[in-house]
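These notes concern the structure reproduced below.
Here the complex is missing a single protein chain, while all its other protein chains stay put.
Note that the chains take the letters A, B and C in the order they are written out, and that residue 1 is the start of every chain.
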Amino acid sequence: MNSVSRSRRRRLSAAAVLGAIALTATACGGGGGSGEGDTVVIGYTGPLSGGGAAYGENVKIGLEMAIDDLNADGVEVDGNPVTLELKSLDDKYAPSTAASNAQRLADQDKAPVVVSPNAGAIKAIQQINSGRSNFLVSAYTSDPAIVQADNPLTMMIPPNFESYAEEFSETAMEHGGKKLALLGTQSEYGQQWTKSIKDAWSEAGGKIGGDNSVDYATVSDFAGPVSKALSEKPDAIFVGGPSQPTALIMEEARKQGFKGSFLVMDQAKLDEMATVTKLDNLKNSVGVLPVSEYEDPGTEDFLKKFAEKAGEKKVPTSETALNYQGIAIIAKAMEAAGTTDDPEKIREAISEALPDVDDKYKVNGFPDEITEQGHLLNPNLEATFLNEDGKYTKVPIEQVSDEK
Amino acid sequence: MTLFIQQLFNGLALGGVYCLAAIGLTLVFGVLRIPNLAHGALYMLGAYITYFFLTTVGVPYIAAIGIAAIMLFIVGVGLERLVFHPLRNSPHTHHMIAAVGAMFFFQALAQAIWGADFRRMDTPITGELRILGAEISAQRIVIIVTAVIVLALLALFIKRSIHGQTIEAIEQDRVGASLVGINPSMVSMLTLGLSALLATIAAGLVAPINLLSPTMGDALNLKVFAIIILGGLGSLPGAIVGGFALAIAETMTATYISSAVGEAVAFIVLVAVLAIKPNGLFTKAVQR
Amino acid sequence: MTMLEIRDLGKRFGGLDAVKDVSLDVEEGQITAVIGPNGAGKSTLFNLVHGFYRPTAGTISFKGEDITHSSPHRTVAGGIARTFQTTNLFDDSTLLENVLAGRIVRSKSNVFDAVFHTPRHRRESRINEDKAMEALEFCGVAEHRHDLASNVPQEVQKRTAVAMALATEPELLLLDEPAGGIPEEETVDFGNLIRSLPQRGVSVLLVEHKMTMIMDLADTILVLDHGQKLALGAPAEIQTNPDVIRAYLGSTAQEEN
Partner (left out) sequence: MNAMKNPRIIGTTAVILLLGLTPLAFAQENYAMRVITVGMCAAIAVYGLNIILGFTGQLNLAQGGFFGIGAYGVGLLTTDYDWSFWAAFVVSVIGTAVIGYLCGLIALRTKDEYFAIFTMAIGFIIFLVISRWEPVTHAHSGVNNVKFPEGGGLVDFESPVAMFYLVFAILLICVYTTYAIRRSSVGRTLLTIRTSEDLADAIGVRVGFSKQLAFAASAVFGGVGGGLYATVVGFIGPDAASIDKTFEFLMFILVGGMGTVAGPLLGSMIVTFLFELFQDFQAYRFIVLGPIIVALVIFAPRGIVGYLGGFVDKRSRRRRAEAARGADDDLDSTGASTSGGAGDHRARNLADGIESGAGRTGGTPSSEETK
């Protein structure tokens, strides 16, 4: 008897669960799609959960800040005021999910622009963005493969990472010596950087030890990989991945007695690294310039607004700053093109829109041109060397061509 | 040679990390036969709660670990009541997916509370030791020593205490245990609570040498399963030998072959061992 | 004619002899029983014959063919079927489905036949169903064919286990305590079922504890103790054999302590 009523109860609860799901489904399905014609959705697909969540959040903050500021200033397209609205979806860093998300943003939310901050995802999105679906990819990756694909609807925001290798190598050799150890992360991007640094270092006449790259995300203890890299008695070490684990690796290297210089991949930001380790451990490193060291017209205000939004403790990074700039450029391009729903025209108008962007949006090395393939170029690209006194000194970078 | 000794110590420290993480899992997997994929998430949660008491509340290090361990014990018991208990008669597949669901939940929860950013946990245990020219930090020595002590205590606990004997009885004969009046439901709760508690101690000790993030448990999860299967299900000596052996194999292959092979070596060893001994290293031989 | 010929069979488990130097002939058309106290090696003997265990010594041949080292699959295909001591059925299947499982070993059709629904597949399905029904009817449980195995009484389960074994079309059937757990008053019926097997062309090798039933059924009895032969002969001889009586009294005495 008891078991009968138990199984019935169980069945009822199962029905209840299924019913609840069905209800939510219809409720959510019905809720979508606002009717107002003057709202334009800016789509964003990025890693908002899982291992890349911190990175995805940083990008998202930049997008939100830009959209808030732009809406406050007022955007006017073809004589009509336009409100921008951000719609974010999580892709957990999976390219195929990112492409589905982008398709959804373009189809259902009519987003003319979709922002994506990861090379794999962008490649997947480029399979679908100029064909049956039409939307502009605002690509936050410094992998030049994105523009080499000749996709007509791509805007690549950061500088080509290959630009850094030569200057980084020379600077590090100057402050360290000729022997380099490789200890970058085993991500797509890390591998490409490693290759690029390897080439530049040999070209500059240096010697390179074995490749000790490890996956920063899955290593439980960095001591082993660091010991191995140091066993080759290098004068300089290439490191880089997300800021915090990179900082840990550098700390470990200093602890194990390494005195030479570091080449820090652009994914890691020296000022962000200083939040998890002592600045002493980071000295004698060449890396990208922290946002706070830029002297662009809008930088100071941007830093203030960022602190208000994200808290004093959080360090603003170029993911946030460059995407902030990126959305401002797109909004200006919409105004210049006189359309919010024709991605081709918006893409074409970027070039003429660049000079008209308000100074307040120039925060992190503002570009003055866009290449034919869609790469935004900043005329005065600079990196930095963190010297023995803990001061950032600027290192001018000459940009390389995006061609293969 | 110095490199070899240095890497040996690094491997031992890593082995300590793996062992500490594996103990709780081997209890649950060995006793209840639940492949608890949420173990890594419990480890993560333990680390964050320790961090919370240490940094936000400001209690001393050891106390923070203690408080967090007790809280996680409750979480573990809750997990057993809400998730695994209703599934006690279901096959592994159900446990696995339910555990994955729980893992997703814990990760999202941690991200909602503490954010996605990496955090660093400070430790009062500082300084380095030099042994035979190799450098090893005090924290890592604490990890190795604790791993061995906790395992020894656990072995003792299982031999001596009533609860422990209960666990062992269940491990050996589930039906028999319930016949002689042991309440398997109670034991399940105790075991999961204990495993969460042990995961927290592991996390509290290991977190300072790495970083906190909502996904910090993921990297450990698969490897820890490899370790306890390698040693033989439910075998504590197996977990110790498996943990240290895999860690040293990993460090050494990464040093002398390549880091990519180092990453895979745990699984290659597992495949090789099971191909020869299908029941793991430390399981009593089954005849046919 | 001798159907099954066991010679000097032995099986050691880590230094312990579970079965040692056992020889036995099972004659065609006869019912041969194996008895012995608990742990005497009866089940091990069955497992050796069936191919579940590999013997460590001796030989087994079936219809003149050496099957000492053949796998269970080959043994069953060759014509030896078995049932288990504890009733062993597929609980969440119906009795018919259970007995159909016994037809697997006689089925030739493969996945492609199933996918393309070949004539062979159809013909075989029909034959399988007929044979399964026939086995169910023979064992007297056809009326329960659509009931779940877990829902029918113990005795029906036992009969179904026999039907499943019969569905493999054996010439020799190994029955391991077929009447265990069946109420005493029904064992007579069950004994009749077993007795009818040789008429069907199925010889029987039987382990059973219900002595009255054994004495009634068996043509030959082998008594095992500690894995070794204690006695072999017709029921009447066994009942009066002093060794056997001593062995059983010993075990009864132990039981009472």
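Here, a contact is a pair of C-beta atoms (placed from the backbone, for glycine too) under 8 Å apart; a residue touches a chain by one contact, two chains touch by 3 or more.
Just so you know, these numbers come straight off a predicted model, no measurement behind them.
**Q** The chain left out here touches which displayed chains?
**A** Contacts of the omitted chain with visible chains: A, B, C.
**Q** Among A:N80, A:S96, A:N380 or A:S401, which residue is in touch with the absent chain?
**A** A:S96
**Q** Of the residues B:S90, B:T126 or B:S185, which one touches the chain left out of the display?
**A** The missing chain is touched by B:S90.
**Q** Per the definition of touch given earlier, which of A:E188, A:E232, A:D301 or A:D341 contacts the omitted chain?
**A** A:E188
**Q** Just name the one of B:A108, B:I125 or B:V148 that touches the chain not displayed here.
**A** B:A108
**Q** By the contact criterion defined above, which parts of subunit B meet the unshown chain? Give residue numbers in ascending order.
**A** 29, 33, 35, 82-83, 86-87, 90-94, 96-98, 100-109, 111-112, 116, 222, 225-226, 229, 233, 260, 263-264, 267-268, 270-271, 274-275, 278-280, 286-288
**Q** Residues on subunit C that touch the omitted chain in the whole complex?
**A** 13, 35-39, 43-44, 47, 50, 52-53, 72-73, 75-77, 81-86, 88-94, 97, 100-105, 107, 109-111, 113-115, 117, 121, 124-125, 128, 137, 140-148, 152-156, 159, 164-165, 167-168, 176-177, 180-186, 189, 209-212, 214, 239, 245, 248-249, 251-252, 254-255
**Q** Given the full complex, what residues of subunit A touch the hidden partner chain?
**A** With respect to the unshown chain, the touching residues of subunit A are 10-11, 13-14, 17-18, 21, 24-25, 28-29, 48-49, 53, 57, 88-90, 93-96, 99-101, 103-104, 106-108, 119-120, 123-124, 126-128, 131-133, 145, 149, 186-189, 191-192.
Here is the rule we use: only the chains that are shown with their structure count from here on.
**Q** Using CA atoms only, can you tell me which chain is the most central one in this structure?
**A** B
**Q** Considering only C-beta pairs in contact, identify the chain pair with the most of them.
**A** After tallying contacts for each pair, the winner is A-B.
**Q** Distance-wise, how many Å sit between the C-alpha centres of subunit A and subunit C, to the nearest whole number?
**A** The computed centroid separation for subunit A versus subunit C comes out at 71 Å.
**Q** Distance from the CA centroid of subunit B to that of subunit C, rounded to the nearest Å?
**A** Taking the mean C-alpha position of each chain, the two centres sit 48 Å apart.
**Q** List the centre-to-centre spacing of subunit A and subunit B in whole Å, with centres computed as mean CA coordinates.
**A** For subunit A versus subunit B, the centre distance works out to 34 Å.
**Q** Among the residues of subunit C, pick out those that touch two or more other chains and give their numbers.
**A** Expected reply: no residues.
**Q** Which stretch or stretches of subunit B touch subunit A in the complex?
**A** Contacts found on subunit B: 2-3, 6-7, 10-11, 13-14, 17-18, 107-108, 111, 115-118, 120, 128, 135-137, 140, 206, 209-211, 213-215, 218-220, 250-251, 254-255, 258-260, 262-263.
**Q** How about subunit A: which of its residues touch subunit B in the complex?
**A** Subunit A reaches subunit B through residues 48-51, 53-54, 56-57, 186, 210-215, 217-225, 227-228, 231, 242-245, 248, 255-257, 275-277, 314.
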